[in-house]
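Have a look at the structure below, then the notes.
Only one protein chain is missing; all other protein chains are in place.
Presenting subunit A:
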Amino acid sequence: MYEVNYHRAGSLDEALKLLADADDGKLIAGGQTLIPAMKTRLAAPSDLIDLRHIAELTGIAVAGRTVTIGDPHVRHMGTIGGSLANNDPAADYPAAMLALAATIVTNAREIAAADFFTGLFETALEEDEIITAVRFDAPERAGYGKFPNPASRYAMTGVFVALDGKTVRAAVTGAGDDGVFRSGELETALVTDFSPSALDGVSVPDDALMTDIHASAAYRASLIVAMAKRAVTMANG
């Protein structure tokens, strides 16, 4: 790891000021993405601004269903804000945010999840913007199906489904070339019949899916349908 200057912010204003004053400053929340990236020198900020002690940034207004991310030790540190800001194409929360039509609240504005995730590790956040909260209405039913990568346990494909009145949203992570996306094929099948069997015979095109050492695009396309079935089963369970 390269040398770095550490600052502990006590308030949002102080964090913004520290960030503005830094050469190449980076926010750090749980550090469960950033520190590993700094250890391998994939990230080399000049300054770290620690958000963990800012009271305004903690607290959960509505607790949803549990989605298991990482292991207990990682979860004890990791934050949802850090996960969203990082927008790892294999992360779980982006799929949940998109399917729940969540709003990402920052110090400057509110961003709809649909506009927030803009590509691999890319978001609509400006350099000096801090996520302060995430807001969503608890849907009638929701579920998540995840095929974890056997080594990293990140999603090799994950599908989050939410049913709200007559609306179904199905968001896919771990599979898209451009990161998280909503699947029209899954949604069309589920809107008339919100059951796993409604997905029998549904196929998802694989032209915009990832191929890497873990899985081909075609394999991911079939995992999407299989994970969507699991997600619907969980939602109805």
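The definition used in the following text is that contacts are C-beta pairs under 8 Å (C-beta built on N, C-alpha and C of every residue); 3 or more make two chains touch, one makes a residue touch a chain; residues count from 1.
Note that in this section contacts and distances are computed from a predicted model.
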item	value
Name per UniProt, for the chain absent here [options: "CbtB-domain containing protein", "(2Fe-2S)-binding domain-containing protein", "Iron complex transport system permease protein" or "2-oxoacid:ferredoxin oxidoreductase subunit beta"]	"(2Fe-2S)-binding domain-containing protein"
Residue among A:1, A:112 or A:208 touching the omitted chain	A:1
Residue among A:17, A:52 or A:141 that touches the chain left out of view	A:52
Hidden partner chain, residues of subunit A it touches	1-6, 8, 28, 31-32, 35-36, 38-40, 48, 50, 52, 70-74, 76-77, 151-153
